[in-house]
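Other chains of the complex are left out, but the ones given are in their true place.
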């Protein structure tokens, strides 16, 4: 189900790249790294202004009714710019989860998610597990109790989809965060607004429980993984290009360093990783809601994470000393590569999920 | 896509109907001569059923369909293990180049039809002992003699030369010219006086398929010339462009991921099911993700071709990435089989057997462009990085130190 982008999609890709390029400001992003609790408001204003927050919300709820393909293109442009408030991805997770909600709940949140007025987070992980079985956070009588560590966007989100235990079964619930206590996390990629959330009788609504909740949670993670894969591809490709340009320009021993095979081949290998990841990301986005989506999302996640981590390592190496400086800013990508690698579940989780899909869960 | 999908169905149905006669199982244990005969018979059956020369001009025996139709047929054909190897170079490279450049059109058409129907086989005489990756460094020489030419020298790695009726060849007509300049392109009768073919035994499994070919005062008519005198390098480069659209095998011409999963399901690692071992799971997941990506690249390229667009250059990744990965996956499979994997049949197929796949992988990483050359090409042509230093540039051929 690989696709060739249509004209509207090409336009979204072009326009999001153009806008983000015009508003790029490395100093602003570097500053964010040194502050806990701040985020890239300029990016978020842009996202609202450009309608990116509305992209994947159903038309009936004030959205544009588009999906993973289009959101992926915006994410790719954001990845290239290491732009992005973290909730572009998690908002989509919440939109997906709300498909299981009643009309009233949908009407309450979806229009405001579309306008960017409300920000959503996804709080699944506990300990180092992205989808703990069973979860320690519990839901009963409309109240949520327990602790979720390192929730992306957790510091500012208004609502969260939470993976919880309910009557001995797993459940997906929607929690309001107004009164929830949040502990900001000093992190290596501060703009992601990581926070530990402590739910104490927090008001929440049950969306799904039992096996249905598990399927929906996996689908939600897969959707976020595909958006993130696009963001990772954007980042990896940007690093490939910046390293390529540097290799063509910088001279050592009387010739551009790009004439040395160690550099040429490193970049050619990186090109391969980027193109494989891109192809997997597009393929997965086009399969949303269809059989095979989970496996395709896993393949996209694995190849995009490998591409971005490798790009971060290799682009710095090609740059030599200048690549290691704070002002040079390559570490913006390096840090983002690692935070994105963790946010949607680590490689071990996705490898196992993919093998279960290929070999049968009994395996 | 529905017309293409229908074509795919039709192709699959026909392939299934002939698989009992020509497919993998039917070929088990055949001698070299029997295998070749089966290949010719299968090619004849393809021609009769309208599946040969799918994207060629009907004037030349083709079907007049698009390259996409050809790729679709090849994708379907791949799984059956048909004896198609003999015709890859012949129909993929040599005959098309003859059809494009031969001076006698009627003769060329005759050859095309004979090749499509499996009666005649062509080889391509490019590589030489002195240079595998460095095509332009070739030393086989051609000199004018009367109103024709005289050929002397040696070619190496010539695929199926031992079964070929004709070949296309590039030789040096002027050693005083720059390396790339003094070359001329011809076709050649492989049964002509002075041509000697000697098969090369490879380390890999299976029947011999590459050869050394020696030329001892072989006489060529000027009518056999396929390029301007001294203009052969451009023609050789053109041959490399002819086969842009072929089905690729994301498994790198080795066993499928499903084959590996089956092995893992049947094996244990230190007393636990191998399919539950993280190392094995990682290998499966990583191989699958990489192969899915290569497959998605091919599918997207086909969709672009179907829409009249030019596919991107990422199609060039396939062999580089897939064969190298297959080599390591095959090693892991051998490890996993342990003492049970020591038994081995030297005629086993690389598509099914892990040891055969592992033994043949080095050939795959070298033939048709070594890994290092492919990486250079990607770096230079796609990414725009500088060429390597080339001491042979701008120097007459006979002044380059040997």
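For reference, chains read A and B in written order, and residue numbers begin at 1 within each chain.
By definition in this document, contacts are C-beta pairs under 8 Å (C-beta built on N, C-alpha and C of every residue); 3 or more make two chains touch, one makes a residue touch a chain.
A quick note: this is a predicted structure, and the numbers were derived from the prediction, not measured.
Can you tell me the subunit counts for the whole thing, written with the labels shown?
Putting it as a formula, the complex in this file is A x2, B x2.
Basically, only the chains that are shown with their structure count from here on.
With centres defined as the mean C-alpha position, give me the chain A-chain B separation in Å.
That pair's centroid distance is 41 Å.
Which of the residues in chain B come into contact with chain A in the complex?
So the residues of chain B touching chain A come out as 257-258, 261, 264-265, 273, 275-276, 278, 281-282, 284-286, 288-290, 292-294, 296-297, 299-300, 303-304, 307, 309, 312, 314, 317, 320-321, 372, 374-376, 378-380, 382-389.
Using the touch definition from the top, list the residues of chain A that touch chain B in their complex.
Those residues of chain A that touch chain B are 2-4, 240, 244, 247-248, 255-256, 258-259, 261, 263-265, 267-269, 271-272, 275-277, 279-280, 282-283, 295-296, 298-300, 302-303, 348, 350-352, 354-355, 358-359, 363.
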